[in-house]
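The complex is shown incomplete by one protein chain, all other protein chains being positioned as in the whole.
Then we have subunit A:
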Amino acid sequence: MTALESPAKPAGTSAPSPTSRRGRRRRATALAPRDKLVLGLMLGVPSLLHLALVWVPALGSVGLSFSSWDGIGGFADIEWVGFRNYVDIFTRYPRFWPALQHNLIWLLFLLVVPTVAGLLLAVLLDRQLRFGRIYQSALYLPMVLSLALVGFIWQLIYQPEHGLLNNVLGTASTDPVNWLGDPDINLYAVLVAAGWRHTGYVMLLYLAGLKSVDPALKEAAALDGANAWQTFFRVTFPVLRPVNVVVLVVTVIEGLRAFDIVYVINKGRNGLELLSVLVTDNIIGESSRIGWGSALAVVLLLISLGFIVTYLFQVFREEERT
């Protein structure tokens, strides 16, 4: 259990304190050795785990993306090829551009549809409807299921001959729509399933936000003669700003890591390609193209970084202003 002993060392250095040097030293000595150990473990263990499980693999992927390697043998067997993987992926990998496009559609869809739907449901539920709790639970329930399970459920709905949807539409016996098999529509069919699950999450976040809005604000608005729309858009919604940020972050994460639902449906082929699927296809398997798959992963990482950097930039600018 060396993992437990080693992190005790950085304890003193990593104990954070915004105050001056002297203050920090005095404060550090004020801690009992036992507390120091506990603090060290609490900060050191997660830091080490984070370093080992997040940063090392991430930087490793970036490094390997410049190589051609089948995963067999040691480092000596790795052949370095510079940017060739990237050039090949961008110019001659037929699955790449569709996957990128699908990822962006996925992201846009999740940002718009479940967010709006979730907000609407939250506002409705916030009005103390009768049976509100039941609706709330029912709408949140899909979120409890894993996305893979959601994939199974919706496959039953979308099945061409025996599925619910075609039977309700009355097309099952005549001309069933192949919802998941037709590459022109299956992405949207899957997005409905993914959105179904995500809506509940967004709804809950907004509901929590709405409960925290000071009723006095609404009262004041009403006294000033604002109607319901004006109250919502001018008063309530601006107060919800922190929740918006949470929803945005959660949605971007959900959108970019989407994988399980399409993998369950058809291994992410035939119109359901996503970058995460391409990474998996190339890295896991009988003989892997570690370099190629890593390069794809780096592309996904860069897209994620684009969103994260924008977000952080906004937050910091906000902080500077205040």
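What we mean here is this: a residue touches a chain if its C-beta (ideal position, glycine included) is under 8 Å from a C-beta of that chain, and two chains touch if they have at least 3 such contacts; residues count from 1.
We take it that contacts and distances are computed from a predicted model.
Think of the chain that is not pictured: of "Acyl-CoA dehydrogenase", "Pyruvate synthase subunit PorB", "Alpha-E domain-containing protein" or "Carbohydrate ABC transporter substrate-binding protein (CUT1 family)", UniProt labels it "Carbohydrate ABC transporter substrate-binding protein (CUT1 family)".
Across A:Pro33, A:Gly73, A:Gly170 or A:Gly225, the residue that sits in touch with the chain not pictured is A:Gly73.
Subunit A residues in contact with the hidden partner, per the touch definition given at the top, are 1, 3-4, 38, 41-42, 45-46, 49, 52-53, 68, 70-73, 79, 88, 92-95, 160, 178, 180-181, 183, 208-209, 212, 242, 245-246, 266-267, 269-270, 281-282, 284-289.
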